[in-house]
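Every protein chain but one is kept in place in this view of the complex.
Up next is subunit A:
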Amino acid sequence: MTWHVPADTVRAYVHGRIADADAWSVEAHLSSCEQCRAELAAEASHVPALMADVDSRWSAVAADLPAQGRVRRGTVWRELVVLVTAGPAARWAWLTASLAVLALAAGVGAITPMTGGGELPLLGMVAPLVPILGVAASYGSGLDDAHEVIASTPGGGLRLLLMRSVTVLAASSVIAVAAGLFSGYGSPVPWLLASLALVMLTLAFGSLLGVGRAAAAVGGGWAVAVTVATLDAPADAIPSLLTVEFAPVWLVLAVVAALVVTVRRDAFDHIILTTRH
(Lines give C-alpha, C1' and ligand atoms only; values in the text may rest on other atoms or scores of the structure.)
Protein backbone atom coordinates (compact mmCIF):
# COMPACT_ATOMS: atom_id res chain seq x y z
CA MET A 1 0.00 0.00 0.00
CA THR A 2 1.49 3.32 -1.02
CA TRP A 3 -1.01 5.73 0.49
CA HIS A 4 -0.70 6.66 4.16
CA VAL A 5 -2.66 8.88 6.47
CA PRO A 6 -1.10 12.39 6.61
CA ALA A 7 0.43 13.29 9.97
CA ASP A 8 -1.96 16.13 10.72
CA THR A 9 -4.93 13.87 10.02
CA VAL A 10 -3.54 11.30 12.43
CA ARG A 11 -3.22 14.04 15.01
CA ALA A 12 -6.77 15.25 14.41
CA TYR A 13 -8.07 11.71 14.71
CA VAL A 14 -6.22 11.00 17.94
CA HIS A 15 -7.47 14.23 19.51
CA GLY A 16 -11.01 13.65 18.28
CA ARG A 17 -11.11 16.75 16.12
CA ILE A 18 -11.97 15.23 12.82
CA ALA A 19 -14.90 15.14 10.44
CA ASP A 20 -16.71 11.86 9.97
CA ALA A 21 -15.67 11.37 6.38
CA ASP A 22 -12.01 11.67 7.30
CA ALA A 23 -12.41 9.52 10.39
CA TRP A 24 -13.94 6.80 8.27
CA SER A 25 -11.06 6.95 5.85
CA VAL A 26 -8.58 6.73 8.71
CA GLU A 27 -10.35 3.76 10.30
CA ALA A 28 -10.74 1.84 7.07
CA HIS A 29 -7.06 2.37 6.35
CA LEU A 30 -5.80 1.56 9.85
CA SER A 31 -7.29 -1.94 9.71
CA SER A 32 -4.92 -2.87 6.93
CA CYS A 33 -1.86 -0.62 7.45
CA GLU A 34 0.61 -1.48 10.13
CA GLN A 35 2.77 1.57 9.49
CA CYS A 36 -0.09 3.98 10.14
CA ARG A 37 -1.08 2.05 13.26
CA ALA A 38 2.45 2.54 14.58
CA GLU A 39 2.33 6.23 13.73
CA LEU A 40 -0.96 6.57 15.53
CA ALA A 41 0.42 4.78 18.59
CA ALA A 42 3.33 7.22 18.69
CA GLU A 43 0.95 10.16 18.42
CA ALA A 44 -1.39 8.74 21.05
CA SER A 45 1.44 8.38 23.56
CA HIS A 46 1.26 12.18 24.02
CA VAL A 47 -2.38 12.05 25.09
CA PRO A 48 -2.56 11.36 28.82
CA ALA A 49 -6.33 10.82 28.84
CA LEU A 50 -5.88 7.96 26.41
CA MET A 51 -2.71 6.46 27.80
CA ALA A 52 -4.14 6.31 31.31
CA ASP A 53 -6.72 3.81 30.08
CA VAL A 54 -4.23 1.97 27.86
CA ASP A 55 -1.78 1.52 30.74
CA SER A 56 -4.30 0.62 33.42
CA ARG A 57 -6.01 -1.91 31.16
CA TRP A 58 -2.67 -3.48 30.32
CA SER A 59 -2.06 -4.02 34.01
CA ALA A 60 -5.48 -5.65 34.30
CA VAL A 61 -4.90 -7.85 31.25
CA ALA A 62 -1.37 -8.87 32.24
CA ALA A 63 -2.36 -9.67 35.81
CA ASP A 64 -5.09 -12.05 34.72
CA LEU A 65 -3.98 -13.80 31.54
CA PRO A 66 -6.17 -16.84 30.94
CA ALA A 67 -4.93 -20.16 29.64
CA GLN A 68 -4.37 -20.13 25.92
CA GLY A 69 -6.66 -22.16 23.75
CA ARG A 70 -5.19 -25.23 22.10
CA VAL A 71 -5.19 -24.97 18.35
CA ARG A 72 -5.46 -28.17 16.37
CA ARG A 73 -4.81 -27.64 12.73
CA GLY A 74 -6.84 -29.61 10.23
CA THR A 75 -4.52 -32.03 8.46
CA VAL A 76 -5.39 -34.93 6.21
CA TRP A 77 -4.18 -37.33 8.87
CA ARG A 78 -6.39 -35.74 11.54
CA GLU A 79 -9.35 -35.85 9.19
CA LEU A 80 -8.76 -39.58 8.65
CA VAL A 81 -8.47 -40.28 12.35
CA VAL A 82 -11.67 -38.38 13.12
CA LEU A 83 -13.62 -40.04 10.33
CA VAL A 84 -12.44 -43.53 11.20
CA THR A 85 -12.78 -43.36 14.96
CA ALA A 86 -15.64 -40.95 15.48
CA GLY A 87 -18.16 -42.91 13.47
CA PRO A 88 -19.38 -46.09 15.09
CA ALA A 89 -20.65 -45.35 18.53
CA ALA A 90 -20.19 -49.01 19.35
CA ARG A 91 -16.56 -49.38 18.30
CA TRP A 92 -15.33 -50.63 21.66
CA ALA A 93 -18.27 -52.97 21.95
CA TRP A 94 -17.54 -54.23 18.46
CA LEU A 95 -13.85 -54.78 19.23
CA THR A 96 -14.67 -56.60 22.44
CA ALA A 97 -17.24 -58.75 20.66
CA SER A 98 -14.76 -59.71 17.94
CA LEU A 99 -12.23 -60.60 20.56
CA ALA A 100 -14.70 -62.71 22.52
CA VAL A 101 -16.03 -64.56 19.48
CA LEU A 102 -12.59 -65.44 18.15
CA ALA A 103 -11.25 -66.42 21.54
CA LEU A 104 -14.25 -68.64 22.13
CA ALA A 105 -13.94 -70.22 18.69
CA ALA A 106 -10.25 -70.87 19.22
CA GLY A 107 -10.79 -72.20 22.72
CA VAL A 108 -13.74 -74.44 21.92
CA GLY A 109 -12.08 -75.67 18.75
CA ALA A 110 -8.91 -76.57 20.62
CA ILE A 111 -10.52 -78.23 23.62
CA THR A 112 -13.41 -80.20 22.18
CA PRO A 113 -13.21 -81.11 18.51
CA MET A 114 -16.81 -81.26 17.38
CA THR A 115 -16.63 -84.19 14.99
CA GLY A 116 -15.87 -87.70 16.01
CA GLY A 117 -12.35 -88.43 14.85
CA GLY A 118 -11.25 -85.32 13.00
CA GLU A 119 -11.03 -81.68 13.89
CA LEU A 120 -13.59 -79.13 12.95
CA PRO A 121 -11.72 -75.87 12.34
CA LEU A 122 -14.11 -73.71 14.26
CA LEU A 123 -11.75 -70.75 14.27
CA GLY A 124 -11.22 -70.90 10.53
CA MET A 125 -14.96 -71.02 10.03
CA VAL A 126 -15.85 -68.15 12.29
CA ALA A 127 -12.90 -65.82 11.69
CA PRO A 128 -13.88 -64.65 8.17
CA LEU A 129 -17.35 -63.68 9.42
CA VAL A 130 -16.06 -61.23 11.99
CA PRO A 131 -14.75 -58.51 9.64
CA ILE A 132 -17.90 -58.65 7.49
CA LEU A 133 -20.06 -57.91 10.48
CA GLY A 134 -17.60 -55.20 11.49
CA VAL A 135 -17.93 -53.55 8.11
CA ALA A 136 -21.69 -53.79 8.23
CA ALA A 137 -21.79 -52.26 11.69
CA SER A 138 -19.27 -49.52 11.00
CA TYR A 139 -20.99 -47.82 8.12
CA GLY A 140 -24.52 -46.73 7.54
CA SER A 141 -25.93 -48.82 10.34
CA GLY A 142 -28.01 -47.79 13.30
CA LEU A 143 -24.85 -47.84 15.37
CA ASP A 144 -23.39 -44.76 13.72
CA ASP A 145 -24.91 -41.68 15.32
CA ALA A 146 -23.35 -39.38 12.76
CA HIS A 147 -24.43 -41.46 9.82
CA GLU A 148 -26.96 -39.08 8.32
CA VAL A 149 -24.62 -36.14 8.70
CA ILE A 150 -21.72 -38.06 7.17
CA ALA A 151 -23.83 -39.38 4.30
CA SER A 152 -24.60 -35.81 3.28
CA THR A 153 -20.93 -34.82 2.99
CA PRO A 154 -18.83 -35.15 -0.18
CA GLY A 155 -16.44 -37.58 1.54
CA GLY A 156 -19.18 -39.73 2.99
CA GLY A 157 -19.44 -42.29 0.18
CA LEU A 158 -17.06 -45.01 -0.90
CA ARG A 159 -13.95 -43.32 0.47
CA LEU A 160 -15.18 -43.42 4.03
CA LEU A 161 -16.58 -46.93 3.59
CA LEU A 162 -13.19 -48.18 2.38
CA MET A 163 -11.34 -46.41 5.18
CA ARG A 164 -13.55 -48.00 7.79
CA SER A 165 -13.36 -51.40 6.08
CA VAL A 166 -9.57 -51.24 6.17
CA THR A 167 -9.69 -50.33 9.84
CA VAL A 168 -12.02 -53.21 10.59
CA LEU A 169 -9.92 -55.67 8.57
CA ALA A 170 -6.71 -54.55 10.23
CA ALA A 171 -8.13 -54.84 13.73
CA SER A 172 -9.89 -58.17 13.23
CA SER A 173 -6.96 -59.74 11.36
CA VAL A 174 -4.62 -59.01 14.23
CA ILE A 175 -7.06 -60.55 16.68
CA ALA A 176 -7.62 -63.58 14.42
CA VAL A 177 -3.91 -64.21 13.94
CA ALA A 178 -3.33 -63.92 17.67
CA ALA A 179 -6.18 -66.35 18.34
CA GLY A 180 -4.76 -68.71 15.74
CA LEU A 181 -1.28 -68.65 17.25
CA PHE A 182 -2.65 -69.10 20.72
CA SER A 183 -4.78 -72.11 19.81
CA GLY A 184 -2.12 -73.78 17.66
CA TYR A 185 -4.25 -73.60 14.56
CA GLY A 186 -2.43 -74.05 11.25
CA SER A 187 -1.49 -71.43 8.71
CA PRO A 188 -3.65 -68.29 9.00
CA VAL A 189 -3.27 -67.52 5.28
CA PRO A 190 -6.46 -69.28 4.05
CA TRP A 191 -8.84 -67.66 6.45
CA LEU A 192 -7.19 -64.23 6.17
CA LEU A 193 -7.59 -64.38 2.40
CA ALA A 194 -11.13 -65.62 2.88
CA SER A 195 -11.81 -62.64 5.14
CA LEU A 196 -10.46 -60.26 2.53
CA ALA A 197 -12.49 -61.85 -0.24
CA LEU A 198 -15.68 -61.86 1.81
CA VAL A 199 -15.25 -58.20 2.76
CA MET A 200 -14.70 -57.27 -0.86
CA LEU A 201 -17.76 -59.30 -1.83
CA THR A 202 -19.76 -57.50 0.84
CA LEU A 203 -18.70 -54.16 -0.63
CA ALA A 204 -19.45 -55.31 -4.17
CA PHE A 205 -22.93 -56.54 -3.25
CA GLY A 206 -23.27 -53.49 -1.05
CA SER A 207 -23.27 -51.30 -4.13
CA LEU A 208 -26.46 -53.10 -5.16
CA LEU A 209 -28.23 -54.02 -1.94
CA GLY A 210 -26.85 -51.69 0.69
CA VAL A 211 -23.98 -52.70 2.93
CA GLY A 212 -26.10 -54.14 5.72
CA ARG A 213 -28.08 -56.52 3.53
CA ALA A 214 -24.96 -57.44 1.56
CA ALA A 215 -23.19 -58.39 4.78
CA ALA A 216 -26.10 -60.60 5.80
CA ALA A 217 -26.17 -62.28 2.39
CA VAL A 218 -22.42 -62.88 2.21
CA GLY A 219 -22.24 -64.04 5.83
CA GLY A 220 -25.14 -66.45 5.31
CA GLY A 221 -23.58 -67.71 2.11
CA TRP A 222 -20.31 -68.34 3.88
CA ALA A 223 -22.00 -70.23 6.70
CA VAL A 224 -23.86 -72.45 4.25
CA ALA A 225 -20.76 -73.07 2.15
CA VAL A 226 -18.64 -74.01 5.15
CA THR A 227 -21.32 -76.30 6.58
CA VAL A 228 -21.75 -78.08 3.28
CA ALA A 229 -17.98 -78.36 2.85
CA THR A 230 -17.61 -79.77 6.36
CA LEU A 231 -20.34 -82.35 5.89
CA ASP A 232 -18.87 -83.24 2.56
CA ALA A 233 -15.33 -83.70 3.78
CA PRO A 234 -14.01 -86.89 5.40
CA ALA A 235 -14.18 -86.74 9.17
CA ASP A 236 -10.50 -86.05 9.67
CA ALA A 237 -9.95 -83.52 6.89
CA ILE A 238 -10.09 -79.75 6.88
CA PRO A 239 -12.77 -78.48 4.51
CA SER A 240 -11.17 -77.58 1.22
CA LEU A 241 -12.47 -73.97 1.54
CA LEU A 242 -9.94 -73.45 4.31
CA THR A 243 -6.90 -75.15 2.87
CA VAL A 244 -3.85 -73.37 1.50
CA GLU A 245 -4.58 -74.87 -1.90
CA PHE A 246 -7.84 -72.97 -2.04
CA ALA A 247 -6.12 -69.61 -1.37
CA PRO A 248 -5.75 -68.56 -5.05
CA VAL A 249 -9.50 -68.87 -5.48
CA TRP A 250 -10.09 -66.40 -2.65
CA LEU A 251 -7.51 -64.09 -4.17
CA VAL A 252 -9.25 -64.14 -7.54
CA LEU A 253 -12.63 -63.60 -5.89
CA ALA A 254 -11.25 -60.60 -3.98
CA VAL A 255 -9.81 -59.05 -7.14
CA VAL A 256 -13.04 -59.54 -9.08
CA ALA A 257 -15.06 -58.03 -6.25
CA ALA A 258 -12.64 -55.12 -6.09
CA LEU A 259 -13.15 -54.52 -9.79
CA VAL A 260 -16.91 -54.53 -9.30
CA VAL A 261 -16.56 -51.98 -6.50
CA THR A 262 -14.35 -49.79 -8.72
CA VAL A 263 -16.83 -49.89 -11.57
CA ARG A 264 -19.82 -49.23 -9.34
CA ARG A 265 -18.12 -46.72 -7.03
CA ASP A 266 -20.64 -43.98 -7.81
CA ALA A 267 -23.43 -46.14 -6.46
CA PHE A 268 -22.25 -45.54 -2.90
CA ASP A 269 -23.03 -41.84 -3.25
CA HIS A 270 -26.65 -42.48 -4.13
CA ILE A 271 -28.01 -45.65 -2.58
CA ILE A 272 -29.54 -45.72 0.82
CA LEU A 273 -26.82 -47.12 3.03
CA THR A 274 -28.84 -47.51 6.14
CA THR A 275 -30.64 -50.72 7.02
CA ARG A 276 -32.81 -49.09 9.65
CA HIS A 277 -36.49 -48.18 9.14
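Following the convention adopted for this analysis, a contact is a pair of C-beta atoms (placed from the backbone, for glycine too) under 8 Å apart; a residue touches a chain by one contact, two chains touch by 3 or more; residues count from 1.
Here, contacts and distances are computed from a predicted model.
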{"item": "Record-based protein name (UniProt) of the chain missing from this complex, from \"RNA polymerase sigma factor\", \"Carnitine transport ATP-binding protein OpuCA\", \"Carbohydrate ABC transporter permease\" or \"Ger(X)C family spore germination protein\"", "value": "\"RNA polymerase sigma factor\""}
{"item": "Among A:6, A:220 or A:248, residue touching the chain not depicted", "value": "A:6"}
{"item": "Residue, one of A:62, A:76 or A:231, that touches the chain absent here", "value": "A:62"}
{"item": "Touch residues of subunit A, complete complex, unshown partner", "value": "6, 8-9, 12-14, 16-25, 27-28, 30-34, 37-38, 40-41, 44-45, 50-51, 53-54, 56-58, 60-62, 64-71"}
